[in-house]
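After the structure tokens below, expect a handful of questions from me.
A single protein chain has been removed from this complex, and every other one stays in its place.
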Amino acid sequence: MQPDTGIIAAAMGLILSGNADLIEIVGLSLRVTLSAVILSCAIGLPLGAAVGAWRFPGRGVLAVLLNALMGLPPVVVGLAVYLMLSASGPFGPLRLLYTPTAMIIAQTILVTPIVAALTRQAIEDLQSEYGEQFASLGVGPVRRLSALLWDARVGLLTVALAGFGRAVAEVGAVMIVGGNINHVTRVMTTTIALETSKGNLQLALALGVVLLGLALVVNAAVMAVRGVSARAAHA
Amino acid sequence: MFRRSFAGLAAAALFALAAPAQAADDFIIVQSTTSTQNSGLFDDLLPKFQAKTGIEVRVVAVGTGQAIKNAANGDGDVLFVHAKPAEEKFVADGDGVVRYDVMYNDFVIVGPADDPAGVAGSSDVTAALTTIAQAQAPFASRGDDSGTHKAELRLWKAAGVDAPAASGDWYRETGSGMGATLNAGTAMGAYIMTDRATWIAFGNKGDYQIAVQGDERMFNQYGIILVNPETHPGVKAELGQAFVDWVVSPEGQDAIAAYKVDGQQLFFPNAGE
Partner (left out) sequence: MRDLSDPLRPVPGSQSPAAAPILETRGLGYDAGGRVLIDGLDLTIRPCRRTVVLGANGAGKSLALRLMHGLMRPARGEVLWQGKPLDRQARAAQAMVFQRPVMLRRSVRANLRFALVVHGFAGRERALREARALEQARLTDLAHRPARVLSGGEQQRLALARALATEPRILFLDEPTASLDPASTHAVETLIDAAHAAGITIVLVTHDLGQARRLGDDVIFLHAGQVAETGPAARVLTAPSSGPARAWIDGRLYFDPTP
């Protein structure tokens, strides 16, 4: 095996071949990851902003908790979600185990603390700048949250990207709750793990290069959006 | 060419994003082992079954220990593994209906070409293991409570060697699946016990060869069990039973016998024997 040029060539070959299985796997990876990131933002942005902008009892504890949860081990989350969704678990009747939905749930649990914790920091910084002006204008708590979120939007795109990075590269949790079932729950990372276990190291690495390329494309797209909105906001 | 593929990829991605989760209910989940999946057997077998019955089989491939636990939680319709005592206990506990023999393959011990313990060519597994232990040659074990791991421990016991006592020394437990253990073991020049099917299909052999084979104590029997619908009401008993019936039927057995990699037959059907 030639580890350098061979792998890049194999990766390019994989992409250029338009292999139907690869397209399916990449598509599912994107669907699961982006769904999880969108859900995480829907929960994490307001949660992080509330902890960052509002003053309430237990706020400090919550901030520390969110920071700590950023380090949640994926396997533990996978196991916990498995126990919840298992036929003998509380949500067994929903029959979500070994479906993309289960993978989205697990990744959402992993990514939400990242989004919330990083959002809290960004909002807290902005709040210290805007606080007096908002108080002077008499801005209410809910409008304050939405205004801070909107004005922090440029930085928050990077927050969402951090969440995307964690989700797209994650294998432990989706392996357990998705089961890596061919054509159903097989995504990029579980395919890489499978090919590695088959000893097809070159194919595994080529898939890794494809995954990296995917992350690059998503990041480049978001950074382009970020550039435009940063010019509009000058932040 | 590149542009077209990329556009296709993007379109496929968007389609996948928009597509709702599959709603088809005509599928069963089979809890099985990495050896059956990694050898490619399922990729050959399942389309034949689906073509005949229209039932989609979704395979969750994990270690035998985990597969049995998952099935005992009711997270699967059929259990297809290789650890007979554990399978019989599964049935006795009321988690499974009946256990059927399906097929066997055998375990082999693979080692580096320079054969540091001098066991190459042996067909006496206990003698070979004793020699490896005396030479303190590295030995990589699954260490994950899988079917292969259990079989390996039985053989050490038969050889009268307390290998796990040397864990961390020459006996190295990877705590991972067969493939990961092969990758790690070949990298550290260790002997490794693996099922023959996984070994033949394994793509990262390096200079490794089969050192020990042919001992009937390395017989690796696979069994199939329908998860008990009485104790696990979510089980799709009818569809699962159809799969069990087909696997042990002459048609399924012939399909197993016909599956070859590099011209070698990997599994030997023995249902009903």
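Here are some notes:
Read from first to last, the chains carry the letters A and B; within each, the first residue is number 1.
We take it that a residue touches a chain if its C-beta (ideal position, glycine included) is under 8 Å from a C-beta of that chain, and two chains touch if they have at least 3 such contacts.
Quantities reported herein were computed from a predicted structural model and do not represent experimental measurements.
Shown chains touched by the hidden chain across the complete assembly: A. Here the missing chain is touched by one residue of A:L14, A:I38, A:L65 or A:A147, and it is A:A147.
Although one chain is not displayed, chain A still touches it through residues 129-130, 132-133, 135-140, 143, 147, 150-152, 154, 231-235.
The rule is simple: only the chains that are shown with their structure count from here on.
Remark: chain A and chain B have CA centroids separated by 33 Å (rounded to whole angstrom).
Remark: chain A residues 15-18, 23-24, 26-28, 30-31, 34-35, 82, 86-89, 92-93, 95, 97-101, 179-182, 184, 194, 196-201, 203 touch chain B in the complex. Those residues of chain B lying in contact with chain A across their complex are 1-2, 4-6, 8-9, 12-13, 15-17, 19, 21-22, 29, 34, 37-38, 43, 58-61, 70, 73-75, 177-180, 182-183, 201-205, 232, 234.
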